[in-house]
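And now, subunit A:
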Amino acid sequence: MILDSKIPEGPLERKWQNHKANIRLVNPANKRNIDVIVVGTGLAGASAAASLGEMGYNVKAFCFQDSPRRAHSIAAQGGINAAKNYQNDGDSVYRLFYDTIKGGDYRSREANVYRLAEVSANIIDQAVAQGVPFAREYGGNLDNRSFGGVQVSRTFYAKGQTGQQLLLGAYSALSRQIAKGKVKMYNRHEMLDIVMVDDKARGIIARNLVTGEIQRHGAHAVVLASGGYGNVFFLSTNAMGSNGSAAWKAHKKGAHFANPCFTQIHPTCIPVSGDHQSKLTLMSESLRNDGRIWVPKDRKDAEAIRAGKLKPTDLPEEKRDYYLERRYPSFGNLVPRDVASRAAKERCDEGYGVNATGEAVYLDFADAIMRYGRTEANVQGIDNPSEEKIKELGTKVVEAKYGNLFAMYEKIVDDNPYQTPMMIYPAVHYTMGGIWVDYNLMTSVPGLFALGEANFSDHGANRLGASALMQGLADGYFVIPYTIGEYLADEIRTGEIDTNHEAFEASEKEVRETIDKLLNTEGNGKSVDYYHKQLGRIMWDKCGMARNAQGLQEAIKDIEALRKEFWQNVRVPGGANEMNPELDKAMRVADFMELGQLMCMDALEREESCGGHFREEFQTEEGEALRRDEEFAFVSAWKYNGDPGKAELIKEDLVFENVELKTRSYK
Partner candidate 1 sequence: MDLKLKIWRQANQNSKGELKDYNIKNVSADSSFLEMMDQLNEELIEKGEDPVVFDHDCREGICGMCSLHINGEPHGPENATTTCQLHMRKFKDGDTIFIEPWRARAFPVVKDLSVDRGAFDRIIQSGGYVSVNTSGNTLDANALPVPKADADEAFNAATCIGCGACVAACPNASAMLFVSAKVSQLSLLPQGKVEAKDRVLNMVNQMDLEGFGNCSNVGACAEECPKEISLENIARMNREYLGASLASSK
Partner candidate 2 sequence: MSITGLFLISFLIVHLLGNLQLLDLSVEGQEKFNVYAKFMTTFPLIKIVSYVLYFSILFHAIDGIALARQNRAARPERYKSWKPNTNSIWASRNMGLLGVIILAFIIMHMSQFWYTMHWGPIGTDAQGNKDLASVVITTYQDGTAGMIFVLLYVISMAAIAFHLWHGFASAFQTFGLNHKRYTPFIKKLGYGFSVVVPLLYAIIPVYILMAKN
């Protein structure tokens, strides 16, 4: 089977313009007769629902939260990239395109990424017009900051809450359409299945999470914008409710799942503090600009620190191992996310970890405080300042730069990071993989589309900072409004979708059976979270920052066994016809287990290291990632065949006509 990515003809920089000019349209009178379902109301979903509503389609939007404003896009901190070149520092659409392709370790599609870079500038215009309060300079113009892995300043931001501000902008546009009646909003509803009629997506089965009512919703097209699946790992920086079920249900109905093993693990998160831990908190990457990462040189010292017998501040300089500076002298603490994460894991695996769980490294600001303090003393004209004075002045500078992050750290860990080094450890943050889509963002199921983190399209094997917001909004505001017409132009004569069709009947029955099964297991007393934690442990240990064939094979077996046990024994209290968060969780975890298995299969199949995917067997002599372009420059699209274990791999070859494939080096 060959996948048709439907990339338009023509030179790279003309593809999107040509495609837009030739794409089929639906006239306004006909749009009124066409229904579209949007699942998820994050940046991609809210922007898509608002845009499609404005265009005249009848939209039904679904979210599991109590309001569309709560989607997890809201938690994005740093910013959003756009090739505006306001700073006149040589940025361009091509440069943003190139940085994204390279950052993704050459595992994404040129045409999609170029389009993303092309529409990025419009996003900023749009958001400003909506009243998004981006940071500004004193002259009143928009401010930019720079982000990891690039040489220009192209990141627009609103303090550390860029995701929140952009999401609230999209939410306001959505609210406007809800008020107009063009979008009907279903809060606290969860999509439980895609309904297929004549091999086309014709609607969904949804459950009202308050009453438990199972509902049928018909539509001429279904748009999934349901986010990523990082919560397969149980512990991640995702929200508690973030789940992969919508995507997985789509996969089971014929949508291929692409590159499931590409997971981004962010190096600077607050470490796990104990078994009670429910989620992990990200500390902005910007901290690595000034913090130095280290562990003790001597394993005995690490043990003493773990036992609370030794304080890190008492360990002299010569007994510390600044391992990133040692291994990567030219980039030091500023190596990319994947490299920094793996290096931390390597040290902790060797027994040098520094917190009670042994899974943490230090991020130390003592040097930065003294350095800034001396500069500040010079600025203030203080001759021969005392150590104390320097420290005091330096602390103030660091506080001005990172005060809010330090305060958040102190709130969670109850340690003062100005006095004792911060502890950090990598955590699952984002999933580059997702539902396979063509250039029009349509999945392998006709009439089913996927946007934002839910699809696989733009980030290859590793996403650059500040690009997730860009992709979500690009897909929702500027891509799907055009490309959905290509499909819907054929639907103008279809008429209203009949939800009494036998396909709806069958889907609903299946959903009800699943719920019944979960509520009526043998129930040995283990809760959903117990199984979720088990799954997370397997995934983290064997399909996390470093993977190998043996571990992955074990993981696949372990997950299969866990799945079996789950379906037999999981204990789900309460009933089906009431508000029952445990039941909601149980259904999500059931899907995570299958998805986790597929992730391991994908990781096993991809015998190379690239981006967030590191196979221990494929590394250079120095322990760096070894990409194998000859064999693996393709997208792995998995086709469902009745069980995740039987999934069939379909390869979409990646053709690079505009960039040259190079090996990244940070030595």
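Candidates were picked such that all candidates are chains of the complex that A comes from, given by their letters.
Everything below uses one rule, namely that a contact is a pair of C-beta atoms (placed from the backbone, for glycine too) under 8 Å apart; a residue touches a chain by one contact, two chains touch by 3 or more; residues count from 1.
All values reported here derive from a predicted model rather than from experimental measurement.
Here subunit A touches just one chain among 1 or 2 in this complex, the one numbered 1. Listed in rising order, the residues of subunit A touching candidate 1 in the complex are 47, 50-51, 54, 65-72, 74-75, 84, 86, 119, 122-131, 133-142, 158-159, 161, 164-165, 168, 171-173, 175-176, 178-179, 185, 187, 210, 237, 239-241, 273-274, 276-279, 281-282, 408, 411-414, 477-478, 481, 525, 527, 529, 571, 573-574, 578-579, 581-582.
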